[in-house]
Each structure stands twice: as structure tokens, then as C-alpha cells.
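With one protein chain held back, the other chains of the complex are shown just where they sit.
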Amino acid sequence: MNPYIRYVGERLILLLATIFISMTVVFFVPRMVPGEPMNAIFANMAAVGGSMNAQEMIVEYRVRFGLDRPVWVQYVSFWRELAQGNLGISISNFPSEVSGMLLSALPWTIGLLTVTTVVSWVAGSVIGAVIGWRGRKAGWARLMVPVALVLYTTPYYILALILVFVFAFHWPIFPLSGAYSVGMRPGLNTAFIVDVLRHAVLPALSILLVSLGWWFLSMRSLIISLKGEDYILNAEAMGIKERRILWGYAFRNALLPQTTGLAISLGHIVGGALITEVIFAYPGIGYRIYNAIKSLDYPLIQGGVLLIIISVALANFLIDAAYPLIDPRIRFEGSGGS
Amino acid sequence: MVRSRGILLVSLLLLVTMAVTSACAAAVPAGPSAAELERAQTLNIAVSRPFADPTLFNIYAPGFDRSRTGLGAMVHEYLFYLNMETGEFVPWLAEGYEYNDDYTEITVTLRDGVTWSDGEAFNADDIVFTYEMLRNNPALTWANEANKAVAAVEKIDDLTVKFMLTEPNPRQHLVRETFPAVGVWSGITIQPEHIWRGVEDPVTFKNDPPIGTGPYRLEAATESAFSYVRRDDWWGTEVFGVTPAPVRVNFMHVGPETSVALALSANEIDSPAIAILSPGAFMSVKERNPNVKAWTEEAPYAWYDPCPRALLFQMAKPPMDDPLVRKGISSLIDRDQIVALAYEGATVVTDNVWPEYSGLQPYKDAISDIIADSAVTFNPEAAEQYFTEAGYAKDGDGFWAKDGQRLSPLLMTNGDTPEAMKVTQVIVDQLEAGGVAVQFQPLGGAVVDAAILAGEYDLYGPQAFCPGTIYENMELFHGKFFVPLGEPAPWYERNSFRYANPDYDAAVDAMLIALGENADEATLIDIFRQGMEVWYNDLPVAPLNQAPALVPFNYTYWEGWPSAENPWMMPVNWWATMNLLLTGYESTETGEWIPGIHSAGQ
Partner (left out) sequence: MAVAPVQDTIVESHKGVLWELQRNRKFTIGGAIFLAMLLTALIAGMMIDPDLRKSGSFPQRLPPGEGTLFGTTSLGQSVAIQLTEAIPNSVQVGLIAAAVGTILGALIGFVSGYFGGKVDAVLRILIDVFLSVPSLLFLILIAALVRGVGVMAMALIIGAFAWPSPARQVRAQVLSLKERGFVQVARLSGMNGMEIILIELMPHMFQWLGANFVNAFIAAVLAESGLSILGLGPSREMTLGMMIYWALNYSAIFQNLWWWWLAPVITLMALFLSLYLVHIGFDEVSNPRLRTEG
């Protein structure tokens, strides 16, 4: 069998194992938390003043959700229903289905994260490579280093709040919150798309600027360390043009660890986006899962985490599959570091 | 070298282009006059959370968000509305009610001419059907309560129904969980029989589109907003001759507190729901936008929520089973400091568990001497006496201890509520300063519910005591709600603190009987005093402060909001009574029509 195919096959198995193990953890951990998830339903009702003494209702709803069965039985039936594409019904938002609730939120999160991640990674790497390569010769552009440092150490949410304050309030260029204006109908027309873009700028910027700082710094650091490598010195001695050395040799070699860094940080980026979603009232998955965790809404937690893990694991898988194409040396040794 | 610089420039250009494109998109005007006109006819209410499921419009589904979506106010209506500001019980879908002699039946006459939004007539069949549905589907919200109180509903004719109660209750018409009348939040909502009769499982029914009798219909629903548009064929226009002023009403989620504050300052919203803006943020909004006003012009700005706050003591286990310890702790709490720090001065302290409504003043006056002698004010010297009398002495570090054990109560609170977190921060500091080594545990979500109902706390606060009427708040402490520790109590304020004193219960029972006999106020006050003598001696909870219902209104586009100068209605946009804010109502005292809000400048 073609070694590359076998390599990809290995990574595929890893993908499936990841999903399986994570889902098992996500299944059991919330159930170990002391608390009655049914209370989420009744808290809703009681908050508007009703349903005292709802013991009978708790019992009835437990049956409806299958929570009266032993945990192992629930576990098995969870996988069985998953195979049929049924993510169950949300407890705290009964009778809404989990799949409906998540799928409507998913595009916003994916859209926001994909765009910001790709743009910040590409831009940061390119700018970082240039500044790193030119070293002292970069002159005023070296100011970017402290700027990047400041940016990357700022917590997402602080930057988000500052952006809201400055660009949505003081100078009302961008909208305060939301994914699109109230009253707009989602559809593939220019007006809607423009509206969505306008609403996405601030949330995207808050994530993008922070990530940009990081990718910039890491690529610059890589390039600097590579500059002294033998093959670089050799190439210079051979009289190869500087920009060719940068892009053809140094950048290509730095790309691998930079890509590794991207894969490693995907899980983290999702976490940061959660808080951003909260501040901008962006209707993504993060906020939904956060509320689900608080109310111990098992099906919603499971569904939400499943979607995120699939996305991240899939992204990792694609990056891993691309490794050998970037660096032939890595080809068949499995997951590489640098 | 050139190419490196080139690539650098290209990348920067990319970023700049993105920014510029977005800015250009932002600068495209949407036709200022058209947008302005629409805004002036729209009412925007900000709510605290996004809408989890914008496809569910079934008010009886347990997961349905009854208050934030506005469905109960805009689309549905009720037989009667209680205006707690003026005390009027306003007939709406009904014209009147009458009890029989022993208070086991209520006969209600319905109004003629009421129609559903699809044209069908609203009549007794709908009411009979709704209660049937509740009886057959105990999983629906409030089915439990309704079925316990109402045995059956009988149709006398198209415009008359008779409610048969399971036991005599002269106040049944005020119990919104069992009777279709509302004062606060919402209640039993009558559904159209011709739509719901064919529904297989009402618990999972989506009810799309929701049919109601109200003046608005649901135009669109997303995670961020529920949008309503005014109906031309509302029955009230013909019968009453009025039309609510706003053409559109949006219940929208704009984000956390800061975003709401910004939106309010920028006139993007007209009013936020309760508990979103903190007093400090409100004052900043006022500085930026003088058109934003709350109930009063001066501090404390807030309208008083009917549910005062108190600190609960867990009386079923030591150390809070000792009244001396309870009084000691209550005396260590500096309520003025709580108001200043946690509420930023936006409310007042309280020494009882009833709201500051003028109608209740005679009752409070009658017990003022009892209160003066009780441990409900900040008095550190008295606290020392109480603890010493209870057998405690200060140990080497200055903390109260007995038999080698420190007094170390567990204070739980709801960590998700900013108000609770702020108040408990202050209380913990005060208790520690007074020598009580309190352990603090904030919990959240489903976990806190389970713990509180099971009574796993020593102290819990701040707890709201609703609904705020004399009898109902007294009843919360009744021993009939006592359950052993570990079993879930009926609710937080309904005796999760396990108070059981037969003398007190006797007073409460006597009060119910007296109300049923329509006793005069003097008798009621007398009974009240008897109960309160026992209550203050036991001190089952430590009253803290009135709850600030800070609801700012933006007068830029809409005027006529209720305020301290013009208290014609409760200033609430999160209860089902909100529709009266828009339509107005006929005063039961004067017969005049009290108008709802109108466009600014008219």
C-alpha cells in the first residue's frame, strides 16, 4: 500500500479515536456533577413564578429523557441515536431539538473562526517572516514586535470591549452586537451579506488582532533561528538572491512548525471565541454550550461538544494530511514535532 | 529584497482593504429618512439573553421563554389584569366575575366581540378546552397547579363559564398559576380550541404561527430577536376604539450590560428588561443621554420590585437552629453598606419582607414596635450579646467558637446573578469583621437549585420574597411546606429554610379565613400582628433591602411611560401586563380610558 495512504489512514483512525474518547468523557462527566438537570426546566417556570412542588413533573420528564435508565444503557442508546443522526432533545429548552439549535448556530462560529484564523495565520506568518528575515534592516517596522507583544497578551474580551466602546459607540461606524440587523431576512442577497459583514468586523477584529500578534511573533522567531542554519549560509555563499532564500528555503522550513502550532492552537481558539461571542451577542455555538453546561443540559452539552470536537479534529486531520506535502522528510514517521 | 517588501505591502494591503471595504459598507446610507421614520414607529426592548429556540412558540412548553420573548404580552391576552400600582383589577377578555357563597365556584362573564387573530370568535369553548388540555397533559407548565385548584370548568353559554374549585378560596381570582388573570409575569393562558384540539402532544407542539387575541402578531423570530407587527384587525380597536401606538415591537438581545448601556445611550433601544443595567451604569447612561429616565428623577431612581430581599437561615440543623445565633448574625449585617456598595445607592433597606407599597403601610405601622425590639438592624454590640448568650466566646483569632469549634456557617449563593455576587461579597466581609468565620460557596445553574431546595446551606442570600402581598408572603413561612432536609422544598422562599412554628401557622390560617369572610382591615391587621410577634421572635430570615426594579425608559421616541409623577401602571416590559402599557385600559374607578404610550413630541 502506498505509504502516504497508510499515513493518512493512521490519521483517520486517530480522528475517530479522538471523537470516541472525547464523547465518552463528555457523556459521563456532566452526569457526575451533583444536580438535577430537570431543575433547569422548572427553574424556567419558577422564574416566572410557577410549578412549585413539581416532583411528579420531574419524574415524568426524567422518563421522557430516558434519565431513569441506568447510565450504561443511556450511553449505548446515545451512540445508537447518534448513528441515526439524532442528537436528542434539549432539556432546558424542551421540546427543542439539539440538532436544530446547534445547526443554526454552527455557521456563525465556523464562519467567524475560519476567516479570522486563516487571515491572521497567513498575514501573521508572512509579515513575521519578512520582519524576522530583515532583522535590524527592517528599521521602523521592528516596532511591530512590541505591538504584537501587547496585542497577543491582551485577553480577547478586553480587546473586544475596547473595540465596542471605540468603534461602535464613540464613532458609530460598526454595529454594537449581533450577527445581522433585526428585521433582516437571511438570504443570499447583497444587502444581507453586507449586513453580515458589517456585524462581523468587530468580533472578527478582536480575535484576529490577538492571533495576529501571536503568529507574527512565532514566525519571526522561527525565521531568526533558521537564519544561521548551514544550508542558508551555503545558499548565500552561492549567491542565490535573498528573497529567494527567504521564501524558498527559510519560509518553507519554518512553515512546518508554524503549521504544527496552528493545529495545536485550534482547540484554544475555539475557547477564546466563546467569550467573544458572549460580548458581541454573536449567535454562535460557544454561548449555547456555555449555558448548557450551566444548566446541566446533557443532550445539548453532548451535541455541542461533539460538533466542536468534530470540527477541530477534522481540521487537525486535514493539516496532518497536508504535512507530507509540505515537507517530504516527514513523510511516513507519523506525527512530527519540528 | 524588492519582492519581500512587495509581499509585505501586499499583506498589509489585504488587511487594509478588508477594513476599508467594511467601512465603506458601513457608510452606505440606508436612506436616513426612511430608517428614521421606521425607528420612530418601533419599540425596541432589550432582553438579557439570546433566544435559545426561535422556532418554539408554545407558551406551555417547559422550555419556552415566557417573559423574554414577549409572546405573553404581545400575542396573548388574559381575562383580567391586576394593576398593582393602582390596585385595579381590570377586566379585559372578561367583563366580570362572581364567587358563589362558599367560595367554591367562580362565574366569569366574557366580553362580546373578542376574536382570535385568525378571525375565529373567542368564547367559553376555548376556556373549557384549555383546562381540559391541562388536565390531560400534566407535563405542561402549571398543569400541576391548575389541576390541584380547579376541579373543572363548565360552559354556561358562549359568554359565560363557571370554574369549580377543589376547595374554597376567596382569592382564587388572583392566583395566576391557576386562573387566567395576571399581575406579575404571566399565568394560565387561554389557547384557541380550534387550533389546539387536533394537536397530538401539546408538550412538544411548536405552535407556529402562534394564534392569540392580542394586538400584535409575531412577524419573525431569530436567536437575537422576536419581532412583532401591529394587527389591523385587533378586536380591541372596534370594541374599545383604541390602537396601540407602536407599529412594530422588537424584543431583542443586544449583548451584555455594557452593550445594552451603549445601545440605550445611542437611542437604539427604548427600554431594557429588569436587572440588566446596574445602578452605576444607569447613571452613566443618564449623563450621556438626558432622555433616559427611570421611575424617579432623583436617587434611588428605581421602582420597587414587589419582592424584598432577605438572608435565609437553615433552621433544620445547627448552628442556625438557635434563634440567638440567627439574631446575632442578623445584627452583624450593615444593610446600609449593602445598599451603598452592592446596589450603588439605588434602593432602601428594609426591616420586613414586604415591599414599599403604600397600601401595605398600615400593616407595617401596626408592628413598628415589634420591629423596634427585634434584631433586624445593624447592631454589633447586640450581636456580641447574642453570641455570648448562645455560649460562644471569641478565640485567639477573634472568631466566635464554642467547645473548640468555630462558628463557621456555609453561605451559598447563586453565582450567576451579579446582584447576588455583589451582595454576598459585602455580607461575607461584614460577618468576618464581626467574628464569624463564614465559608462562601457560589454555585450556579442546576447545581444551585438542587442544593438550595434540599436545604444544604446554613445561610443563603439574597433571596427574593414574592409575590409581596400580605397573605401570600406570610404563607411562605407556613409549616405545611416543611419537608425534611434532603428532600426538595417547594421553592427557595417557600420554606426551604424549614421554619415550623404552630403558633405562627395558626395566625396564617386565621388570616386566610378572615380574608374569606371579607373582614375589615382592622381585623386583618390584628391577625397580622399576632403572627409577626411570633415571627420576629423566631427570625426565620434576616430582611435586607427592597429590590430595586431599575427600569429605564427612553423618552426620545416614546412618551407616556409610568413614573413616580405619573404612576398609572407598573413600569414593566417583562410581564404579560406590558400590553396595557401600549394600549392603555379603562379605569375601574373612574371609567375613563387611561391611554398607553404615544410617540414623542405629539
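Should a chain be cited, it is by its letter among A and B, assigned in written order, with residues numbered from 1 in that chain.
By our rule, a residue touches a chain if its C-beta (ideal position, glycine included) is under 8 Å from a C-beta of that chain, and two chains touch if they have at least 3 such contacts.
Bear in mind that the values here come from a model prediction, so they are computed numbers and not experimental data.
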For the chain not shown, which residue from B:Asn83, B:Ser278, B:Asn501 or B:Thr583 touches it across the whole complex? B:Ser278
Just one of A:Ser77, A:Thr114 or A:Thr153 touches the chain that is missing; which is it? A:Thr153
Touching the unshown chain, chain B contributes residues 256-258, 261-262, 277-278, 280-281, 283-284, 337, 340-342, 344, 415-416, 418, 421-422, 425-426, 428-429, 432-433, 440-445, 447
Residues of chain A touching the missing chain are 14, 17-18, 21-22, 25, 29-30, 32-33, 135-136, 142, 149-150, 153-155, 157-158, 161-162, 165, 214-215, 217-218, 221-222, 224-225, 227-228, 254, 257-258, 260-268, 270-272, 274-275, 289-290, 293-294, 301, 305, 308-309, 312-313, 316, 333-338
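Convention: only the chains that are shown with their structure count from here on.
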Mind checking the centre-to-centre distance between chain A and chain B? Centres are C-alpha means, answer in whole Å. 37
Chain A to chain B touching residues, read off their complex: 33-37, 39-57, 60-61, 64, 90-96, 100-101, 104-105, 119, 122-123, 126-127, 130, 133-134, 141, 161, 164-165, 168-169, 172-174, 176-179, 182-183, 185, 194, 197-198, 201, 242-243, 246-247, 278-281, 283, 287-288, 291, 293-296
Hey, which residues of chain B end up touching chain A in the complex? 1-5, 7-8, 11-12, 14-15, 18-19, 21-23, 25-28, 44, 49-50, 52-56, 61-67, 138-139, 141-142, 144-145, 176-177, 184-186, 203-204, 206, 220, 222-225, 227, 250, 252-256, 258-259, 262-263, 265-266, 268, 416, 444-447, 449-451, 453, 466-467, 488, 490-491, 494
